[in-house]
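One chain of protein is taken out of this complex; the other chains stay put.
Chain naming follows the written order as A, B and C, and within any one chain the residues start at number 1.
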Amino acid sequence: MSEQSLNVRFFARLREELGTEHLTMPAPAGQTAADLLATLAKRGGPWAQLNTGQPVMIAINQAMAKPQSAVSAGDEVAFFPPVTGG
Amino acid sequence: MSEQSLNVRFFARLREELGTEHLTMPAPAGQTAADLLATLAKRGGPWAQLNTGQPVMIAINQAMAKPQSAVSAGDEVAFFPPVTGG
Amino acid sequence: MPKNSSACSKAVPSVSIQNMDFDAAQEYAQLRDSGAGTGAIATFTGLVRDSGDRQDVTGLFLEHYPGMTEQVISDLIVQAAQRWDVRKARVIHRIGRLPLQSQIVFVGVCSAHRGDAFAACEFIMDALKTSAPFWKKELTDAGEHWVEQKASDVARTEGW
Partner (left out) sequence: MPKNSSACSKAVPSVSIQNMDFDAAQEYAQLRDSGAGTGAIATFTGLVRDSGDRQDVTGLFLEHYPGMTEQVISDLIVQAAQRWDVRKARVIHRIGRLPLQSQIVFVGVCSAHRGDAFAACEFIMDALKTSAPFWKKELTDAGEHWVEQKASDVARTEGW
């Protein structure tokens, strides 16, 4: 992963519906997790769900984060449905 | 135990201080647990503590009871300090 | 005369008062064997701590009121089963001399859901402490003394 990119991971239902486990995305300065979701949603098809208000949980470098959290080059950003363990 | 008497039991600190594990007492009609305590307290010495407002728990036939509960001939009446199990 | 067991359509109370130690593993195995509807098992074990009311405690002596104790605890299990889903419940309380770090008490509850298992287990334990006729003596090298009931225990029970 170059310094200008970040790694995106998907889990559970989202991973299955997007048919994608991980991908590398550009990391422009000032990007938030919500920006990244909006960029991904533009791919259309199942990706559109990322921008429809359906709950998507966000983790940045394996810690819970918010849509307004900054995502930077080198980060590991994960998107997943609400968790259901226990 | 005759029909005109009831059985009194003491436990723990009370049993030790009174030097008595059980005794048989008369069972006049209309007697309450508080009446019985007052009668016993008249024995003086360590028995006086039964009427000084120090907490004494009461069980009648092995179920928790109150000072105003009636005690009748044939009953098993127990007096003991607040419980400390667990 | 008091009965030693109470009927309950939801949970059969299983109460033992005994001198001997218990095997928490065996108790857990029996709780787990409570049907396919059980989703949650909560257990509590009480141990003799090294610092009681005084620092030089070497152990405890526990006295109880035979018969009444079993009845009171069975009633607590029945009450718990009326308030929460209780598939199985088990209480063991030891009596006699117990050295430091001994197991004193075990409460185990099986429920469909975790909230019920936790609540029923904690309720039974809290209520046992203020209503089951047990009395504790602390043993020290200098002698022994009866333990006083704690106001905090009474408050906890009243909270249910």
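Simple rule for what comes next: a contact is a pair of C-beta atoms (placed from the backbone, for glycine too) under 8 Å apart; a residue touches a chain by one contact, two chains touch by 3 or more.
Predicted model, so just to flag it, every value in this text is computed and none were measured.
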Contact list for the unshown chain, restricted to visible chains: A, C
Which residue of C:41, C:62, C:91 or C:147 touches the chain not shown here: C:41
Residues in subunit A touching the chain absent from view: 9, 11-13, 57, 59, 61-64, 78, 80-86
Contacts of subunit C with the absent chain, listed as residue ranges: 24-25, 28-29, 32, 36-51, 100-101, 112, 114-115, 117-118, 121-122, 125-126, 156
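The rule we apply is simple: only the chains that are shown with their structure count from here on.
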Arrangement of touching chains [line / ring / star / complete / other]: other
Approximate Å spacing (C-alpha centroids) for the pair subunit A, subunit B: 72
Distance between the centres, which are taken as Cα means, of subunit C and subunit A, whole angstrom: 49
Junction residues of subunit B - those touching two or more other chains: none
Multi-partner residues of subunit C (at least 2 other chains): none
